[in-house]
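The complex appears here minus one protein chain, its other protein chains still in place.
After this line comes subunit A, so read on.
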């Protein structure tokens, strides 16, 4: 509670109330208004953050990590052929209640079946009444791979897959797989109000939804019957919505909020010095990179890509673009990702050798290429325009004239997916903690026309990542992914530039808040301390 309000409360003889509130209410300065709370329909970080307190999933990412651990499923088993996943559900889990819904039973297999069949079956009665798309479910290929979800007992559910998917459990830990109440959905359907599933959400999570005022606030109250009661240490959680980063930081300084996100790199030194604030850091689970369009000459030649790669002065870019708040990228995925190959190294910065390679490849001095710079600031690249200008200067030294091109963001993505660029700046933030989400999603043959901006199709590489996806043994997968990283490093379809560090300023009175590499803001285990 801010100082002035505490004073007002004290003056009114309500100081006991003020301190009671202060001890149990935490304000999180979030960055935008969520579109809704039926999270399977949405993809943005803002929507994920807003739904995070309300729901649980069968498996969830460990706090501060990327490994999926049991949540609403106490445990699971995989059949020998890797195609049947059996989940044993946690007993005694209660759903929230609100003014229009009082659950008559605990969470069971029906809720899991409802949650997933709604996404799988376009003819599902609820989906017919409330037509929706489920972009992440589709994007992760689950609509094509899950053959059936069936209840084999009141607390047992089996997922049958068409193909082995080693990342399956990681996918189920993502926000879109939040478990909904089948009983609530049936009630909404009967009342002809299915859209309330998006606006009056019911889940099993640590906080229940209380009220949402667009562009102002979201209020949650602690779930009194949460299945892990020791993990809910706040009575009330409030999201204060502030789109402007400077304003969020000012609010934090005044203790009008206690946790915030995405400070501007330029604000960091002052925040680190500010009394009452600590800046939590985590190596970013992201990558900003330069993609060479390998379908176009001269980038179809390996020596040309190698030359451009070794002509880039990466430390200088890291300093200017990331304000030092990042680490140099060597591999095609971040070091926090399991199976990261630590043995790989960058080619040394060597403009002279680069010139020589270009000459040998027949590239004339003064050759013009287009270098596409993203028009937006992203976590993996805070200033693409500046990065492009620095690359332009680096390549000018080796005789390549890069013309910087930019488009509106949607158009930029569409055109790079169509391969209209020579060289493009892009990046990625991991979704599910699995290497497949990097190595197959961004660089496989199947991803040409979508996320593979280098349009690189290498049969050796593709075989490795496909084999890795179809194995459920982590050691085998690690070996295969490391070989894939080595192959990619040799072939240089991209130049990895940097992994930006995630900075999250919080009040020193807040304890238990952990920065997630996946960008999730979770308030379980979070509490106030004096």
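Criterion: a contact is a pair of C-beta atoms (placed from the backbone, for glycine too) under 8 Å apart; a residue touches a chain by one contact, two chains touch by 3 or more; residues count from 1.
Methods note: contacts and distances are computed from a predicted model.
Colleague: Looking only at the UniProt record of the hidden chain, which name from "ABC transporter permease subunit", "TonB-dependent receptor", "Formate dehydrogenase" or "Cytochrome-c oxidase, cbb3-type subunit II" is the right one?
Modeller: In UniProt, the chain that is not shown appears as "ABC transporter permease subunit".
Colleague: Touching the left-out chain: which of A:295, A:352, A:365 or A:408?
Modeller: Candidates A:295, A:352, A:365 or A:408; residue touching the omitted chain: A:408.
Colleague: Among A:35, A:320 or A:344, which one touches the chain that has been omitted from the display?
Modeller: Of the listed residues, the one touching the omitted chain is A:35.
Colleague: Consider the whole complex, including the chain that is not shown, and state which of A:86, A:225, A:250 or A:509 touches that chain.
Modeller: Missing-chain contact among the listed residues: A:250.
Colleague: Determine and list the subunit A residues touching the chain excluded from the picture.
Modeller: Its contact residues with the unshown chain are 1-5, 8-9, 12, 21-22, 25, 27, 32-33, 35-36, 42-44, 122, 131, 133-136, 138-139, 195, 198-199, 213-217, 219, 238, 240-244, 246-247, 250-251, 253-254, 256, 407-411, 413-414, 426-428, 441, 447, 450-451.
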